[in-house]
Every structure is written in structure tokens, then in C-alpha cells.
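The complex appears here minus one protein chain, its other protein chains still in place.
For clarity, chains are labelled A and B in written order, and residue numbers in each chain start from 1.
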Amino acid sequence: MPGSESPPEPQAGPARRQAAEPALLAVRDLVQEFSVPGGIVQAVSGVSFDVWPGETLGIVGETGSGKSTLARSVLQAPRPKAGSVVFRGTDLVTLRGRRLMQARRHLQTVFQDPFGSLDPKWRVRDIVEEPLVAYRTGDPAARHRRADQVLELVGLDPAAHGRRHPRELSGGQAQRVAIARAVALSPSLIVCDEAVSSLDVLIQAQVLNLFEQLRAELGLSYLFIAHDLALVKQVSDRVAVMYLGKLCEVGPGESVYREPLHPYTRVLLDSIPAAAPGTSRAAATIRGEPPSPIHPPSGCRFRTRCPRAAQHCAVEEPVMRELAVGHTVACHFPLESTAAASKNAMPVTSTTARSDEKMGETPR
Amino acid sequence: MSAPLPEVLAATPAPASARTRARGRGRGQVGMLRIWLPAGFLIVLFCACFFWPLVYPVPPPVGGSVLDAGLPPLSPGHIFGTDPVGNDIFSRILYGGRVSFEVGFAVTAIGLVIGGLLGVAAGYWGGFLDGSVMRLLDVLIAFPALVLALAIAEGLGPSEIHVIWALAIFSIPAFGRIARSATLTLRGQTFMLAARLSGTSRRRIIVRHVIPNIMPQLLTFSLLGIGVVMILEGALSFLGLGIPLPEASWGSMIAQGQQTLSASPYLVLIPSAFLFATVVALNLLGDALRERWGVR
Partner (left out) sequence: MSEAAHGSANSRASVHQAGRGALLEVADLRVVFTLARGRELCAVDGMSYSVVAGRTLAIVGESGSGKTVSCRAVMGLLPPSAVVTGSTRFQGTELIGLSDEQMRRHRGANVAMVFQDPSRSLNPTMRVGAQITEAIRTHRQVSRREANEQAVDLLRLVRMPLPERRFAEYPHQLSGGMRQRVVIAIALACRPKLLIADEPTTALDVTTQAQIMELLLELQAELGMALILISHDLGLAASYADEVMVMYAGRIVEQASALELFAHVRMPYTQALFQAIPRLEREAHSPLPVVGGRPPDAAGLTAGCSFAPRCRSAADDCRAAAPPLAEHEPGHLWACWHPVDGGA
């Protein structure tokens, strides 16, 4: 039984995982706010999840869901208002300055805009070497070698591209440089914030394959954030759906796709253009407009647009409950699911220690 | 001279966007001619002013003989003629040009270094530092320019150094504001966050990321600023607050020549033409470089 540092959350994967391995990244009750003209927006309102070594957790959400703010908060850029971010055993929220920098060494990022994340005045090789220089790994010669090595790893020829400026690269190449930079220090976890959303579809496929290849070769974990559910599912082991600062549903990709439990997930799935023309499109079932983030709806935040909303939804905010193996949902009236456990499934909170009996009870 | 000094210096062009990622083709296709023509002129003029007298003898700019007074241009031995006291105009143009270049560069350099650093610090760190630096710069701008120059000239006596410091008081806040707004724009760029997340120290970020990216903007502003400073020096000298006679300065030459404008217009026209040409060249070069470097 792991210590109280990282209370176990229902996860996918072999049961041995929960007991044996601590999570690589354990986020608990994360809150992030910022002020806008008109009030304070709580972009992330109490989000908790884990990322295990070697797995990819995808976070999918639309505009205003807070997913990018979530990514930045995990990175402590800026530090979240509340909550904890335990990475490799240390809570990043409690660290400052140099110690934070050291703790963040194994946590790297790839951003959305391939050109925006590269200094236009720098050459490719310097860009890739920057983290090596910052963390003072080896002597200059060793750093050059490592930079060349990672450039080759991402499919770029160091001799041809090393001396180029970002403006001489294509979008796909620039993103590869960003990936090379992220990989240079051999991180454990890479946060991908819409990392392929700006790329053309064929280049996107290339870069996605690169992510998979690096995952296999280097044993990386990813926190993959995007607004495209199909994309997230393609790349992830588990998927978390976010709406207006809260997680709606978390579970294995296949489960979330085949048997979504949260109405919002269902809406997202239905909104994706039909797989083949001629097949009937499910009419867009979402109603209304996104609510104001400054004054989110009481109770369940999705209730103003939910086809299943009822009186109770305005009164009480739903908590995360595990309804199927490793599949949790925060909803008072979740969708029907054949794998759903009985309605008496216990809510999962950060302070509840899960008993072994419960684990054994859940049908497969 | 009714042009208000601080406004002219403080006129800030729009902050440069750091998205200078336009491919080579699309970015300002500025012909090399547009850059090298004005640059060439300035280089030639600079070399003439500073090196010609060393290489080729010219009559001294002061202490001319009254016997040579009032000669028109193209007289033998005095290609631009002489002034009422007998000094060779050509020589005074060269030495006066030295003054213009010296003052122009010095004031701009002081503004660039001091104002630039203050602006970058204010923009990058924000908060209290930003507030205090901006208030300091506001105080400097608030000084009534002409009155201050007058006071300095009165109190310290007119001289080149005093002119430089008086004008630097306005150059510093101008650069400060530009540097600050350019830094603020840059701070929103993702690569700045990426650099921070890569572990790079703040100091190194300023030196290796901020400064290289704002330099094009500051440099083009400098070029345009040099021209402005030259005119201001000319104005101050014209008013008698700058370089004292009998030393040569294009401004004081214009003032002097005013008295005999109808009889010998060349005394005004020649230094005016040089001042005009120099400032125009600086502006053209500044504009061409701004386009070339994609500064907005």
C-alpha cells in the first residue's frame, strides 16, 4: 500500500500497478485563477489525476475548458493557486528557484506553435542545446554531440539543419526541433500542449509517429493535451475529458470511446464529422452557448448545455466516481454502460484510501 | 525653433512583433541600393569630416585672415568661400560635421545603453521595478527641454559636452520606453517561456533572448534618433546655447549667416544643405533597415 503521499486513484492497466508503482505525476485538487476585466476566472477548479511511468494521458477539452492552463500550472508557469503537483516524489508547488529548476529537469514541454516556441534569432543547434547548457551537462563538446544525437533522433540531419534559423524551416521541421530540445535532457514526462494542432494533416501524422517512436525508444510518458478527441485517443492510453475547469470523465481510451459515461463526452463524440459520408450524422445535440467562466453554473457546470440535466444538477456538484474499471465520471446521471458497477460505487476523493476489497469487487 | 523637443525624441514607433518568421522571400525585399546609397553617403561624409583634414591640408576653421573675408564659393583656394571673418567655409563644414556626428552618436549611445537597459529591466521584471523606472523616465521627459538647455548653458557654460548631457536627458526616456514596450511584447512569446522551462537563468534570458530580439528595433530607432539629435544640436547652437563661436557648428554657421542672408546666401545654404542631406540619409537608412529586418 503506497504511503499517503500519493493516494491511489483508480487507474487502467494491470492491477499490480496501483500497489507497486508510485505515479510519475500525481496532481491533486489543482486550482488556477487569473483576473480578467469583470472578475476572477477559475480556469482550473480542483483537478486531480495521475500519470504513470510509460503511459500517455490525454486531456481533451474545448476552448475555455482550462486544459492549457492546466498544463501551464503543472509546469509551475505560473504556480497554481492551490493543490499539489507531485512529480517523481516531490511536490513542485512547494519549490522555488534553483530547486524548482532541478526538479523540473525531467519534465519538458512541446508547445503548439512550432515557430513561436523557437527564438527566431537562434540557430537550431543552439536551441536544442539550451537545456543542456542550463543544466550544465558535460563540456561543450559533449553537448554538441548530444545535440546532434537528438536531432538525428527526431529525423533531422544535424549537418544540414544545425546552422539554420527557424524561419528557414517548415512547420514540421520546426516542431521536430522543439521535440529535440524537449528530449535532450532525457526527461521522464513530456507535456504536449496542442503540439500537433498547427500542423498540416500529413505532417501531423509524421510528428505523431515520431512521438510514438520516442515513447517506445526512450520510455517516455506524455501528458497530451488537445481539442481533437480522435487525435487524443490515437495517442493516449487513458483519456481525460475536461469542461470549464473540471474533469468530467477519465478512463482508458477505448472505454471512453465505446462507452462514454458523461453526456459531454457523448456530445464530443457526436460532433466529430461522420466517419463516412452518407452515414447519418447524429444531430448536434449540444444546446446553447458556453457559459461565462467568471460565473460558472452552480452545481454541475455542464448542466446548462446538457441534454440530460435535471433539477438536482443545479443543486449539487457531482464528484468523481468509478463506474467501470479504471473509468471514472463526475455526473449525477451518467450514461448507460454495460461495464458500470452498481450505483453504490463509492466516490473517489483525494483523502479516501481505497480498500483492496473494492478493487476486487469491480467486475471486468 | 518651436518644435517641442521631448515629443520629437519620445515619438515611439509601434513595438516590433517578435514574429519575424516571414520567409526570406516574403519579408521586405529591400534592395541593397536602398541601404547602401544612404549608408555610403554617410560613410563618405563621416570620413571626410574626420580624416580629410589629417590627410589633405585645409585652411583652419578659425583664425582666418580678414583679407579673405566674404569670398564667394568657387574662389581659388576656398571652394565654398569664406565667412565675414575670413574663415574657410569648407573647413568649417568639415569641423562642424565632426561636432554633429559626435553629438549625434554620443547622445544616441547614451540613450541606447542607459535607456535601453532601464527599459529592458522594467519590461522584464515588471512590478515595482517597472513602476519606479517608468516614473523616473517620466520625470526626465517632463523637464522643459529648452529651459533646461538654457540653464545648463548658463550655469555650466556652453560647450559640446554640456550639449550632449542636456540632450541625453531626453534620449534616455525615449529609448527606455521603446525598450520596455519591445520587451513586454517579447515576454508574451512562447519561446521565452520555453527558455525559462529549459532552465535558463533570467540573466541569461535577457542577454541571449531579449536583447538580440529587440536590437533591430532599437538600432533603427537609433538611426532615426541621430538625425533628430543633429537637428537639435543645430538648433541649440543656432540659439547660442550650444557650441560657442568661433568654433564651427552647422547650427551656429546658419545663425551667423542669417545676418547677411541677402548678400551672401551661401553662408546659410551650404551648412543647411549638409544638415538636411545628413538627416535625410539617416532617415532613409533607418527606414530601409527597418523594412529589411522586419521591424514593425
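Observations
Following the convention adopted for this analysis, a residue touches a chain if its C-beta (ideal position, glycine included) is under 8 Å from a C-beta of that chain, and two chains touch if they have at least 3 such contacts.
Everything numeric here is computed off the predicted structure, so don't read it as measured data.
The chain that is not drawn here is touched, among residues A:Arg125, A:Arg146 or A:Lys233, by A:Lys233.
Although one chain is not shown, part of chain A still touches it, namely residues 62-63, 170-172, 200-206, 208-209, 212, 215, 227-231, 233-237, 253-254, 257, 267-278, 281, 283-284, 286, 288-290.
We take it that only the chains that are shown with their structure count from here on.
Rounded to whole angstrom units, the spacing between the C-alpha centres of chain A and chain B is 53. By the touch criterion stated above, chain B contacts chain A in their complex at residues 18-24, 189-191, 193-201, 204, 208-209, 212-213.
Chain A meets chain B in the complex at residues 75, 77, 101, 104-105, 108-109, 111-113, 115-122, 130-131, 133-135, 166-168, 178, 181.
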